[in-house]
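Left out: one protein chain. Kept in place: all the others.
Up next, subunit A:
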Amino acid sequence: MTVHNLYLFDRNGVCLHYSEWHRKKQAGIPKEEEYKLMYGMLFSIRSFVSKMSPLDMKDGFLSFQTSRYKLHYYETPTGIKVVMNTDLGVGPIRDVLHHIYSALYVELVVKNPLCPLGQTVQSELFRSRLDSYIRSLPFFSARAG
């Protein structure tokens, strides 16, 4: 059980933060394009899910999984999107993603006057706190499962 990587996007598609812990295969395209691809896909899936839903939508798009990994998605009313790729053994982690937003992003980036909003996060404090938080999660193991 492990976490592969994490993306943080803002309302305009700017990738605010990316970190990876266990990623065996790279996408084969430059990082900038990878972020655009991820954001574009999320945007399309969200509108697809809301249009094609046979019932009234409550939470919207939450996650998708393949035979090797699971992608978890959390979006805030202000348009901040937290995307985490984990392996298949992990259940719903909405509260984890919410914690990353409220206790880490809001506390350390929004309240930091030297971190301009809408740009990649440079704060070392944010990076290190996020890293130690992810490593402390019960479903994170140091060796890739």
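To be clear about the criterion, a contact is a pair of C-beta atoms (placed from the backbone, for glycine too) under 8 Å apart; a residue touches a chain by one contact, two chains touch by 3 or more; residues count from 1.
Please note the rule applied: contacts and distances are computed from a predicted model.
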Checklist entry - Going by UniProt, what is the name of the one chain that was not included in the view, given "Trafficking protein particle complex subunit 6B", "Vacuolar protein-sorting-associated protein 36", "Multifunctional methyltransferase subunit TRM112-like protein" or "adenine phosphoribosyltransferase"? => result "Trafficking protein particle complex subunit 6B"
Item to check | Sole contact to the chain not displayed, among A:32, A:59 or A:124 | outcome: A:124
Checklist outcome for this item: By the document's definition of touch, the residue of A:8, A:71 or A:108 touching the omitted chain is A:108
Checklist entry - For subunit A, which residues touch the unseen chain? => result 107-108, 111-114, 123-125, 128
